[in-house]
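Input: a single structure, listed below in structure tokens.
What you see is the complex with one protein chain gone and the rest in place.
Note that the chains take the letters A, B and C in the order they are written out, and that residue 1 is the start of every chain.
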Amino acid sequence: MIVLTQSFFMNLAAQERHELKVPDIEGYKTLKCDFHIHTVFSDGLVWPSVRVGEAYLEGLDAIAITDHIEYRPHKKDIDAKLGRSFEIAEQATKEADVLVIRGSEITRSMPPGHFNAIFLANNDSLDKKDWRDAFKAAKAQNAFIFWNHPGWASQQPDSTKWWPEHTELYNAGCMNGIEVANGKEYYPEALQWALDKKLTMLGNSDIHVPINNEYDFAKGEHRTMTFVFAKERSIEGIRDALLNRRTVVYAGNKIIGERKYLKALFENAIEVTNVVKSGKNIKITFKNKSDLTFELLKTEHNPDVVYFRDYTIKPNTTETVTVKLENGTKEGNVNFEITNLVVEPNHGLSYTYKVMAK
Amino acid sequence: MIVLTQSFFMNLAAQERHELKVPDIEGYKTLKCDFHIHTVFSDGLVWPSVRVGEAYLEGLDAIAITDHIEYRPHKKDIDAKLGRSFEIAEQATKEADVLVIRGSEITRSMPPGHFNAIFLANNDSLDKKDWRDAFKAAKAQNAFIFWNHPGWASQQPDSTKWWPEHTELYNAGCMNGIEVANGKEYYPEALQWALDKKLTMLGNSDIHVPINNEYDFAKGEHRTMTFVFAKERSIEGIRDALLNRRTVVYAGNKIIGERKYLKALFENAIEVTNVVKSGKNIKITFKNKSDLTFELLKTEHNPDVVYFRDYTIKPNTTETVTVKLENGTKEGNVNFEITNLVVEPNHGLSYTYKVMAK
Amino acid sequence: MIVLTQSFFMNLAAQERHELKVPDIEGYKTLKCDFHIHTVFSDGLVWPSVRVGEAYLEGLDAIAITDHIEYRPHKKDIDAKLGRSFEIAEQATKEADVLVIRGSEITRSMPPGHFNAIFLANNDSLDKKDWRDAFKAAKAQNAFIFWNHPGWASQQPDSTKWWPEHTELYNAGCMNGIEVANGKEYYPEALQWALDKKLTMLGNSDIHVPINNEYDFAKGEHRTMTFVFAKERSIEGIRDALLNRRTVVYAGNKIIGERKYLKALFENAIEVTNVVKSGKNIKITFKNKSDLTFELLKTEHNPDVVYFRDYTIKPNTTETVTVKLENGTKEGNVNFEITNLVVEPNHGLSYTYKVMAK
Partner (left out) sequence: MIVLTQSFFMNLAAQERHELKVPDIEGYKTLKCDFHIHTVFSDGLVWPSVRVGEAYLEGLDAIAITDHIEYRPHKKDIDAKLGRSFEIAEQATKEADVLVIRGSEITRSMPPGHFNAIFLANNDSLDKKDWRDAFKAAKAQNAFIFWNHPGWASQQPDSTKWWPEHTELYNAGCMNGIEVANGKEYYPEALQWALDKKLTMLGNSDIHVPINNEYDFAKGEHRTMTFVFAKERSIEGIRDALLNRRTVVYAGNKIIGERKYLKALFENAIEVTNVVKSGKNIKITFKNKSDLTFELLKTEHNPDVVYFRDYTIKPNTTETVTVKLENGTKEGNVNFEITNLVVEPNHGLSYTYKVMAK
């Protein structure tokens, strides 16, 4: 049959969209974004419109198309100017409500390695011999620039190192953010650097193949992505949020980011729907209104406040937990760490829920 | 990250191959083939190597790359000669054991509509203004030529018609086969024509998008394909089988084809592993060693032979059926139709299993 | 560990409920019900509370517990009065919002075969030697009585027959309804009888094993059930609906019932969200807001109104269909049959959608 370019969306139409449920937080909409994506125009393996369709079906709000500048192995067959993949993807948004951001991947050996520049107006000015010139050109466009996969084994074989060149870029305002997770990899060193140096945290798929070949959605997997807390659902809203470091990273079952955002996500995801007190028992029923999982581990606490040792709250469930106040205790604190809400390397978010006897 | 062209197969390596279990039949290997496939080089949406990877993961033996000659909407960006997609796909077979056949889709308005020519040596000679010349050029190369999706609504809006031009092509030896199924569509008229005119029956995916966007493998779906009964697993073996009409079509849960092949498939898929007779009861235990489903419906029979009214044999299961011989009957026939083994429009394969009392 | 009886619901809590989306229709709530269910108290294999948990997780509103009166193979170990399984199931509803109806299965050889009596106040009075007395006792309680699996091969080996005893029961007001589908079986004869004799149509699971052993929910399967159009979500509301034949049957991808109800379901499931006219083309975008599938097949029509030949509308999708008005036609009818909305044996619902040029 003949299939028009836009026809990817005919198929799209016939597929069920997965609305990824992540709560908004006070004052901001939570947008689901992937800022690192390839197509056949560099070394990816799908046409740019496919990326829009995939994002739509997975419930994403925005993607950046970031084909390599310096690495285009299909060049013999595909003769197009830089940024052409963005144009095709943007056309496709007529049929699927996804925001598409123009980007490029500056692709250099280490140091400084690979960086994405997004919110570009034009891609060509970044095509320079010297990498310093490429960064200058990106900065001249007010691009948002971030370090990709800082712990990629091909460039950092034994450990994730910060090189002098990164200090140089950072000081020059050419490093606004850093990938704390890329695809199935998570870089704890990058998390620490983001905290220390006030870099925006990003998590992206860096997808090259058709997305279904890397993530098994039937098993509940999701692509690595960034939750962006934006004042509005627009490209401008995303840029503002990135510049102000209002992001957290969603990779596997981990959500990685600043304490205040993770706390807000948790509190907006979980609603206590009922508390029943009888004698020393307090039965707390709550609902997880989100598609997120939370893994709780008991921390230091008054031994007369008796409760679970560890507890997993699955997505979209209603559960009941019993707390006992022993030896005449009248009130107490249920203290726990949410181990998969990562606030620094190897540390989950600490949380306290107060209980009181009748 | 940088991903080399062959890297699709790095991902491939990390995915589990589904070995599609279909029995061989007497004297022939059963090869699973898809002879109608598109890439970005015409109006498909993936790079050719992806098609090899998909086929490998689904357990196929062979595919034909059949980009349109006359319809290339990506031409502005992809400037390559006809057949380039085949070359790239063939390169990819170094890393995945799939046979790739060079083909082209002759893409004309109705009549005569769309046809595939496969086993080409060169694609360029088919690029002619007049469709008759394109067919002549294909025949001159000894191509195997078949009519695609004869009931496609865009060209045959109300019914599936055979036009005088098809008679012309058929008489000129330019129609060796016909698609009895294309994607999720099945054309009963085409089945009847194949039987009457001795055309090779084909079932193909005609895939344009990434295959996972059209088939939900987690739900047990499979792409539409052709089972080819070949003397050897080679391109030459396939060509010989196609020319001698040794094929059946596997589309949804239907297997469509000539009686003798469907009977052989059934008998090689099902093994009776145990028969226990006690009094008038005969308990027959059998194993379905294949990934195929068989749907049985009782047909005319001696009322003293009592058995199921309908019965579904699921893939890879061991089941037991009880037959009763009433009123002193000593032997009898269990007669049924296998409704999803389609031997002509609306008719499944008739089958008889003889039973005898102790 | 020690698990309290109610603990099934601790596990329940940790599982995601599937909210089965079926639209309400004018004046009625659509309740999803299963009126034929077994437990260990007859020949089922699970404790009664499990049935409540399963129903809850699958999004059902109501179930009837209908253990056999005359067939209790676990009697040696389970020594309980009739109706005890209902009591245990009802207890379980404290932790899962499912309505549970008291029933019994009158279990006799053919004729008259098996019948369910539901909305009983007491089960014991149905335990009679003579089957006529059992029916009388059920009727004396104002039970709703229906014929189960009328085409069950064990009792009707070759065809689905209506026996004189059924006429007797029917005339005596002891047959209010009939199972048109039971488990994976559908009985076209029963559909015809229901239409002719004004019997309430029912579809039930007749489940004996754990429900996951019979239905593969990961593959999108659902148990056979009855959609009940009730004035309120209560046992009384269900009884009123059953007595007034406000039901349709949901079995596999078929929805079986009276024309008016199937039409209302279709019209409330599908919302036309956009119509774009340009020249002779009319592009109609619509949304299937339900978990139901609809299979459309073109029927007789003006050949100048050009549209699809067949078309499947999948659950929860937004799709666009193009209709062309050729040869200056200004308006026309898009006529089709919805083949899986079965209004009589082998006939789907006929439907017409009017279109007009700009």
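Methods note: a residue touches a chain if its C-beta (ideal position, glycine included) is under 8 Å from a C-beta of that chain, and two chains touch if they have at least 3 such contacts.
These numbers were taken from a predicted model, which means no experiment stands behind them.
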Residue touching the undisplayed chain, where the options are C:N122, C:N213 or C:T352: C:N213
From C:I25, C:V40 or C:L242, residue that would touch the chain that is not displayed: C:V40
Residue of B:T167, B:N274, B:T320 or B:T352 in touch with the missing chain, whole complex considered: B:T320
Residues in chain C touching the chain absent from view: 1-5, 7-8, 11-12, 15, 38, 40-41, 43-47, 49-50, 53, 68, 71, 73-74, 77-80, 84, 88, 107, 114, 148-149, 152, 154, 182-183, 206, 208-210, 212-214, 218
Chain B, residues in touch with the chain not shown (by the definition above): 10, 13-17, 218, 312, 314-320
Sites on chain A contacted by the missing partner chain, in the whole complex: 151, 153, 157-158, 184, 218-220, 298, 303, 306-309, 312
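Keep in mind that, in the parts below, only the chains that are shown with their structure count from here on.
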Arrangement of touching chains [line / ring / star / complete / other]: complete
Numbering shared by both copies at the chain B-chain A contact, with half separating same from different: same
Chain B-chain C separation of Cα centroids, rounded to whole Å: 36
Intercentroid distance (Cα basis), chain C paired with chain A, Å: 43
Whole-Å gap between the CA centroids of chain A and chain B: 42
For chain A, residues that touch 2 or more chains besides their own: 15, 218
